[in-house]
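My structure is below; once you've seen it, I'll send some questions.
All protein chains but one are shown in place.
For reference, chains read A, B and C in written order, and residue numbers begin at 1 within each chain.
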Amino acid sequence: MTAAPLGPCCIADYERLAADVLAPGPWGYFAGGAGDERTLRDNVAAFERRSLRPRVLVDVSEVSAATTVLGVPVSMPLLVAPVALQKMAHPDGEAGMARAAAAAGTVMIVSTIATSTPAEVAAAAPEAPRWFQVYSFRDRGVTRRLVDQAVESGFRALVVTVDAPRAGRRERDLRTGFAVPPEIDMPAVTAATGGRAAITPEEFFALVDPSLTWDGFAHIARESSLPVLVKGVQTAEDARLAVEHGAAGVIVSNHGGRQLDGVAAPIDVLPEVVEAIDGRVEVLVDGGIRRGTDVLVALALGARAVLAGRAPLWGLVAGGEEGARHVLELLHSEIELALALLGCPTPGAVTRAHVN
Amino acid sequence: MTAAPLGPCCIADYERLAADVLAPGPWGYFAGGAGDERTLRDNVAAFERRSLRPRVLVDVSEVSAATTVLGVPVSMPLLVAPVALQKMAHPDGEAGMARAAAAAGTVMIVSTIATSTPAEVAAAAPEAPRWFQVYSFRDRGVTRRLVDQAVESGFRALVVTVDAPRAGRRERDLRTGFAVPPEIDMPAVTAATGGRAAITPEEFFALVDPSLTWDGFAHIARESSLPVLVKGVQTAEDARLAVEHGAAGVIVSNHGGRQLDGVAAPIDVLPEVVEAIDGRVEVLVDGGIRRGTDVLVALALGARAVLAGRAPLWGLVAGGEEGARHVLELLHSEIELALALLGCPTPGAVTRAHVN
Amino acid sequence: MTAAPLGPCCIADYERLAADVLAPGPWGYFAGGAGDERTLRDNVAAFERRSLRPRVLVDVSEVSAATTVLGVPVSMPLLVAPVALQKMAHPDGEAGMARAAAAAGTVMIVSTIATSTPAEVAAAAPEAPRWFQVYSFRDRGVTRRLVDQAVESGFRALVVTVDAPRAGRRERDLRTGFAVPPEIDMPAVTAATGGRAAITPEEFFALVDPSLTWDGFAHIARESSLPVLVKGVQTAEDARLAVEHGAAGVIVSNHGGRQLDGVAAPIDVLPEVVEAIDGRVEVLVDGGIRRGTDVLVALALGARAVLAGRAPLWGLVAGGEEGARHVLELLHSEIELALALLGCPTPGAVTRAHVN
Partner (left out) sequence: MTAAPLGPCCIADYERLAADVLAPGPWGYFAGGAGDERTLRDNVAAFERRSLRPRVLVDVSEVSAATTVLGVPVSMPLLVAPVALQKMAHPDGEAGMARAAAAAGTVMIVSTIATSTPAEVAAAAPEAPRWFQVYSFRDRGVTRRLVDQAVESGFRALVVTVDAPRAGRRERDLRTGFAVPPEIDMPAVTAATGGRAAITPEEFFALVDPSLTWDGFAHIARESSLPVLVKGVQTAEDARLAVEHGAAGVIVSNHGGRQLDGVAAPIDVLPEVVEAIDGRVEVLVDGGIRRGTDVLVALALGARAVLAGRAPLWGLVAGGEEGARHVLELLHSEIELALALLGCPTPGAVTRAHVN
């Protein structure tokens, strides 16, 4: 028996490291949620209310977490969620995260509030699949130019976030007086604001068009040369509307508990969305993913894959590109192990009967 | 990023300030509940058991919390609940609260146990809508004179509290030996008692008529030139009786957990009351409101509006009229934000489908 | 406002006083339960899972908690449960408790493991109604002589405890090495053992006949000139058997959590027992009663009355007869207040509709 000192061995370890490393403002911005953070906590706790039903004596000598999402091959049913301001997390920023995602074999979804241009992220990992998250700005030209850049830079899908017609009430930010530090450049936001430096989350979301409707979304989807997913759906009703208005995929999300406090955890609304979608498009889910077993719960409830935001972010904070890569590898190995122990050689083998 | 020192940014902050400011007796009186305070706690906790179902891609470029309550236009579906002894909270007292409610554009309901006369409260904010809360005293003349004063002072509705034929067992008051300080004048109570100074809650409620029945209520409602609401209904049975006996509105309430410990939270009994009322009169609810999202839960379950008592009271304690106004503005902005994020441009757009 | 120092104002206060006063052995004996004390805790917690449904605008100018139990008039639907070794609680012992119960206007049920003879208890409060709790000893003669003494001393009913064919595993007693102190005389037990001094709970229950069946109970009931209640029923099946075998009343009880850990709280099994009994005999319940509202929950679920053991015991520990009397008065006043606030002028007005 050796008592070797050991590095972080789970996402919670990385979260603790990130809490130590970051200043209160950025930590509050990344870790916090809206209001009383009830939804923030429940996003994680909801997984504890589910239990897996493992099958035994299935041949799991060959287990692979590989799957496809919207036809894009990925090493595992877990994508890197759009997270803003990654250079505020670590100088490696989005470029580091892109290389980490590429190394882990999965898709990175780049945020509109990135601290790098789409082209810079593309250059960091040219071969890797990447998607672009967009807000529909009041100034449609800004959105159009952003999307054009993403198309030019080889992004393969657009993710339109629809749960933020206004900023959620994030009280940690209010308490720390958080605004984006002036040395952190956000090219898309700078374009949208005409160059303004420090900006608070509230100021940013004031740029987003609160009048966008499903017709507006349908317009974006029709105009786009890329498949367009809608992110932020939380009801069966909206899931049906999404399909009817041309969404190529639906991402069940409550914006990581950062928008409207008091909504249900995504994993709890996933079943009604999956039922409403009825296989017409792929359903993804984000919020509260901390373990490989969480991913399998999502698959069993009908998700094609999950998005993880804070998990790889804590890796980036703690160790830059290498930290993010380690987190993604950790999740990959946890997913594969969980598949094996669930009696499922592939993600496609996971069914509704694998969860209570 | 600026690390600006910040004032209170939510109701809980104001509650903490109030706990620091008040002496143990008044703090216990205002903050405490009956018995083991199980209901007091549950009034708040019940909201955590509900979750909102937000709709997306609704045009929320124009959001307004404005509505009407019994035909009275208000800026938001939140009224100031009747709270006794406001000069014990802060020298600004009911006059300050009336100005705060007026500034916030909502109705103040003045308590019979006010430390100002109806006329004084009216004078503080002559243009603002105000309602008067009454107990039916053993001495009917006292009640009649009070109601007459309220009518003369331009109050627009009466709220008859029916859950207090006796004082609840408020053990914080027993432990602090609480009685109203002699320097605090309660004009209505002085009239009822013939001028007695220090009085305990038990002594006050001994003045209230415990023999009042629905017929007695019907008599009050018939005699009154104002609409009469009944406050303290907790069952479908009584909700039906209220309508049958002429109530112009029903307020679901357990008196802030101060009367009978062990009853359900108002938000949990609201659905049965709403169903029993079946749209015949408006249903209001009070107890445990701390957030804009709580208000939306109440609307989704069928309430026309909510009453908030302790929330603006903590504002009054912490900062007098200005504190109360800030609390009401905070709630107003939380309600509007929650409406936007719920996909509801107006309170009227909130439906049963917006809550689980 | 006066900040008068105050004595105990609820049962929990008395419990804290008792914990301070008693030595670890007696405290553990009285306060403890079996096994992990899961049932002990749940007996109390079960009341928190119920909520009352108060009706308003009922004339409660005259409220009385008075009722009858098996035809015996009592001031309230709360009897003093049989509790062993009361002189170990306080020198006033069972005589003090009998005077306290008499003053409070209710029935005292005297335990077989009393530290006074039936005659001594009777002499302490000759006019008051009293019942006698019996175990069926292996030596039938012991039981017969005890019952004879009770009859001679004017006891009005027998309560046969049937949940203790063996002692529960009370680990507090094992840890303190508890045995009845030699100076504490237990006349009935001395008669049963032929005079042995120190005795552990396990040694005592070894004297009880573990072969007693419903036929044996029926025999006792037939032979007795007094009504015989059965104490310790926890299922609908046994409730039906009780009536069929001549029980004059059924007491739902798990022996205060002291016998089999892991059973449900009495208040949770009360409904199935009440349904099974279907009004043929009166149903009482004990376990976890700490508040007047607890009593009303029991009434609403169909109990005729409750038994309280530890509550008056903590009074006896803290203040002898006077303490026990204060506890009973406290409960009486809490019951009356709760009746008033529930809209029930009498115990008979409480119905199933008054509880969720």
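Rule of thumb we're sticking to: contacts are C-beta pairs under 8 Å (C-beta built on N, C-alpha and C of every residue); 3 or more make two chains touch, one makes a residue touch a chain.
A quick note: this is a predicted structure, and the numbers were derived from the prediction, not measured.
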Since one chain is left out of the picture, which of the remaining chains does it touch in the full complex?
A, C
Among C:20, C:48, C:237 or C:278, residue touching the chain not depicted
C:237
Just to verify: which one of C:20, C:36, C:223 or C:278 makes contact with the chain not shown?
C:36
Over the whole complex, note the residues of subunit A touching the chain we left out.
1-4, 6, 9-10, 12, 47-48, 50-61, 291, 293-294, 297, 334, 337-338, 340-342, 353, 356
In the full complex, which residues of subunit C touch the absent chain?
23-26, 35-36, 38, 162-163, 165-166, 168-169, 171, 174-181, 198, 209-214, 216-217, 230, 232-235, 237-238, 241, 254, 259-264, 268-269
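As a convention for this text, only the chains that are shown with their structure count from here on.
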Answer with line, ring, star, complete or other to describe the graph linking chains that touch.
line
Angular offset of subunit A relative to subunit B [C-alpha, multiple of 5 degrees]:
90
Centre-to-centre distance between subunit C and subunit A (centres being mean Cα positions), rounded to whole Å:
59
Return the residues of subunit C touching two or more other chains; collapse runs of consecutive numbers into ranges.
none
